[in-house]
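All protein chains but one are shown at their positions in the complex.
Chain naming follows the written order as A and B, and within any one chain the residues start at number 1.
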């Protein structure tokens, strides 16, 4: 099998980016009328829609925790989101796993003790899939939670980084992900630089680990700026509309 | 000589068998139906009887020649789950099921397939306007339909509506009126039709100034449904003069639809008489017993 050249001799990646360059991020909030908070986020060609409902009364009595809220995360992949059309079961292991990661990421950040005996639902709809679904979901969830006005200690910004052929690279796309590169997703609280999620399923030499984490951390900081700008723009827009 | 076979007597003739229907392939021709005894507006003879299922609160069995189905009504009973919430109105819960052998293709009997689910929903929408659900708060009425043999998709649904409303009456549930169901198919008439040329027929439909003649056949069977351009199923309350359900598929001009709706309503009146008769019979029987 011929291997795809992921890094050109000039040091450019398959989509023309430099190793430490993020894809274009665009985002907006309040896209849905029925949800309490919603956000739409694009990382290049990866497009995710997040909707937050709640805090509301827990659906099942068994879920109620008397002193804090429960987070419920569901992820759905549109059948047309990937190159080949495929229907995924709602209980697809891979989707459940990503949902679980998102849940674990946000549990320490959302101040759940403010909403006892209630439930906060976060739903994701992946409209187009081009690598980095987890990071896109986490970033979209941050925006949607802020849009819903749910108390959090800080933003959560996620970014993937990996070792592509001979260099550390950031924000891998689908082609890079599917080749046997080592890939790691970290989620970070930008203010304190604390890491709330670190996920890696492939091999990476321990000497290279520091470099990759540092690069991903750098990416998180950049993403934070974009997210912060979206939130501030939206707030300004609202303030202007209220003043009229 | 073949010793194993018993030879017939020397003076033997072929048995006389009367074939009910000629085995030529039937194609739609005006005024002549798959069953040559029927006129276009004729329904198949209906056999309707109540009280077939002894365990049910009310039941009915209906037969239109090869369309046979049974209906059982259970309830009203209290809502089982507390979690289902309070409802000031009763709930009509319909369950439509084909027996595994009911259709040409074997059906799986485990769970309701989407078609059955939809038919259940249609049935409940068709019956709900007649049943006085506001008198039965916090209760559920279960209507179970089992199709034993299906000959024509539309007639099957229509028969189910008819049987279910008779079964509801038999169960003594208060209703405003009986709901009668009827189906009709419409198709192009003429010798030129052949099953292999949709393209030519559609192009001739566009290019030919002579519009193809459309004939409406009431209560079509499977053979006729193969040629249909579309079909209509109507549920109607004759005394109240109210349509409780209408379902149409297939392309058609407005006047054809209007005409078939009217035909169906007329036919529903005929079905209504049969329903009345069946209920009166059941009253007589219970009095005798």
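The rule is simple: a residue touches a chain if its C-beta (ideal position, glycine included) is under 8 Å from a C-beta of that chain, and two chains touch if they have at least 3 such contacts.
We take it that contacts and distances are computed from a predicted model.
The complex appears with one chain absent; UniProt names that chain "Ribosomal RNA-processing protein 42" among the candidates "Ribosomal RNA-processing protein 42", "DNA-directed RNA polymerase", "DNA replication complex GINS protein PSF2" or "Glucosidase 2 subunit beta".
Within the set A:31, A:65, A:96 or A:179, the residue that contacts the chain not displayed is A:31. Among B:39, B:213, B:239 or B:258, only B:258 touches the chain that is left out of the view. Mapped onto subunit B, the interface with the missing chain covers residues 92, 105, 114-115, 117-118, 121, 124-125, 128-130, 133, 195-199, 202, 228-230, 232, 236-237, 240-254, 257-258, 261, 265. Across the interface with the omitted chain, subunit A contributes residues 26, 28, 31-35, 40, 45, 49, 51, 53, 74, 76, 78-85, 87, 90, 121, 123, 125, 127-128.
Keep in mind that, in the parts below, only the chains that are shown with their structure count from here on.
With centres defined as mean CA coordinates, subunit B is found 54 Å away from subunit A.
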